[in-house]
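The structure that follows is given in the form of structure tokens.
Note that one protein chain of the assembly has been removed; the remaining protein chains are unaltered in position.
Order of writing sets the labels: A, B and C. Residues in every chain begin at 1.
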């Protein structure tokens, strides 16, 4: 079975697993106060060129979004997000569970535009019978595989500054974005009030590193983590993994492999004249295929059904990752070539 | 440095780590829908003699308490707990963050008495200006190392039934309790509406297995997990670990080692005529020592300061675990013997 | 100054005020346990032909929506509402503050369609990474003055039943709706799981009566009210007012006066060939006027600006109420006639 279902279907990269095994029987303090978390924190601050940043390690994506946004906002404050945003679509109402509305704006390609922020804020921010928009949530890459450029992120931040909004970037696939865009760690640190460096989808067993750059958002964050159930007892597991994946540029290399395989696959799909739901430059790819082909494909490929496009055609999602090989992509393309004939 | 600080200072038992390594590069579905979670679920149902139980795997203890109690209660319902309970003392207000009061009752030895439930409920349950007590939280072992017997747990459940209360047992140290009490998995399943089988403190990298036996508490629980950020993307990591630790009675054996070493240490402390804050039969031990001795002990032993007892003496906590060796206990006792001379 | 700004700009109808004055110095029990609340409850049960209904009196509209929806839903459950709904637009995020998402559907005329419920539920109800739609919120009249008919409400309830949804009707303007539709108290009781009979906008100083017809939604509701700060100490103030306004059909007569004046005004506006944003049959009227006329109108009429329609025209809102007189409507029309010339 060829696996193109998602980028969290396997375990950790061998180098990460080795680091876990090597340190397994060491005895350290808990809750992230160990030397490995310190080491990983130092490394992230260095990569971000932001020595004063707070860095927190959290096990999962929903957990980090919920904890961060819950800590940053006052009860009457709300989030602005694309209607495709992870917090809107995939987190079972975690943000609302903390008491905050998400104002969604239509984002056919998953990306939020400064103009949309402007419109929403000019309509609502002075309206006392509305929750007050206070935080812009974006994800990079987006849930549709699209990617913000440095110019776009800069424009978003400028718009946020006009309205006193925090800019928060969910980087569950930050590696995938970095592999195909001009934004580096230091850019995120400079442009976002807080952002995450996703580990789960780029080589770790689990883990999201939250980087908080705005000092106003830092106080008592560890209490919030504990209160939200987001503080791991053996916190060093996160430190060990991040330290391993940030060494020797491994984080980038893993993401690059996913991006390269995505490009190979995308090019192949184009050559087969298969239309796409969206032109994604990153490791999520959305081909539109006849339902009959999809049925046959299921026999030997693991992928996700995305949406129905017509009575006869549907969009499916292929995802590549650090472990995807050229052989697997070629096998998939060859199979598709046969089925489409 | 001798490590008696806690039972979550190291990684996983080698057999558990091996299982993680062996399955590391397999590709499975996420969010706990994989075969390993199914296998571990089956095994737990079998051990609990409760084939209809729901089993959910969650990464941490605060997380599972918060998610379960939050899912079980209505907004106006409250928890009854010992004032030493983990949810009261160590979770930064996680239960209140979900909207629920904890009614605490004084528990000098960490254990809740049926009579305390009776008093509280007869005073409050009909009082509409009070939150309504609805769930009894206990931990076994307790935060003070004490242990409920089968007779005691049975009596608690009977009292709960009189008042329509749920009985929830936090089993972060369930193994430690089982090693020194007459309660087995099936007893917990028969007597509790829900309970956890702690992994973090008994051989796993991380993990708490929540067993729900009351069908009323089951609906939509996975949505709650997701909403609370408690659903791990690579959920199989929990399944793999639980399957490994529940094989060949390993879970019990690890707990037994901790219990045996605790007994060795306790006996040795008694022989040295060192008084205890509390007579704990399990793997947490609370000796009272002169502050001068404590200062010297710090040079070569890692332990936790517990409480000040007088101007000259304090209580400290020693914890044994599956990895504690006879040699380590003897070294600790020998050192203490010297220091106390 | 002619007042067409809203229907809560004055105090109480003289008969209601007289009842308050007459009972003012009586000494009764508090928190709604007095004879007047009982009398009003009995009357409402009788009007609703629903002797088993629970009736609760609450001071305000946001308060009753927040308390009821918060009491009815479990943490993972969500509301479906029109995007014009009061809970979405005018309550500062009160529903989300209780932890629940509002799924909004586009409702150009303020009314929710069964088909919209069907689409949303078929997409989301089994989707465990989404909040679970569980309650349909409608208002009658809607925020745009439109009105559900008995056939429409019946169809909505049928759709709700298909999906296991509660149907909740915000009747802040229930009187206004009853004056121009075929729905009577007993129809609301038969078709809704819960609904409110608004007093604030129809003759009372303040007050919304919540009628709960579904026994599943009744337990512990008074605790919820207290917890939400929605239980008035001198609860009898609500009972006295409702008893007064429900006597001699006064509630209907007041609403009828508002409706009659609205019709007079609407007909007059049509005669002046003034276009409307929406064809509202009830006491909220939305004429579109040149901005220059609006500016002049402000000198002698109190009304609300609704929305900008073009560079030169805007929509404003006129509201009639029980205290609106024929003379006032004629004066307004006459003034408009002059300004539009």
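Just so it is clear, contacts are C-beta pairs under 8 Å (C-beta built on N, C-alpha and C of every residue); 3 or more make two chains touch, one makes a residue touch a chain.
Only a predicted model underlies this, so the values are computations on that prediction, with no experimental measurement involved.
When the full complex is taken into account, the listed residue touching the unshown chain is C:232, out of C:37, C:232, C:246 or C:293. The chain not shown here is touched by just one of C:17, C:47, C:155 or C:190, and that residue is C:17.
Residue B:75 is the one among B:32, B:60 or B:75 that touches the chain not shown. When the missing chain is restored to the complex, the residue among B:130, B:181, B:200 or B:213 that touches it is B:130. Annotation for subunit A: contacts to the undisplayed chain at residues 70-71, 74-76, 98-99, 128-129, 131-132, 220, 222-224, 226-227. Listed for subunit B, the residues touching the missing chain in the whole complex are 75-76, 78, 89-93, 96-102, 128-131.
Residues touching the missing chain, restricted to subunit C, are 1, 3, 5-6, 8-12, 14, 17, 20-21, 23-30, 59-67, 91-94, 97, 200-201, 205-206, 223-224, 226-234, 237, 302, 323 (touch as defined at the top).
Simple rule for what comes next: only the chains that are shown with their structure count from here on.
Both subunit A and subunit B derive from one sequence, and where they touch, over half of the residue numbers involved are common to the two copies.
To fit its Cα atoms onto subunit C, subunit A must turn through 180 degrees, a value rounded to the nearest 5.
Rounded to whole angstrom units, the spacing between the C-alpha centres of subunit A and subunit C is 43.
Chain contacts: subunit B has residues 223-224, 226-227 touching two or more partner chains.
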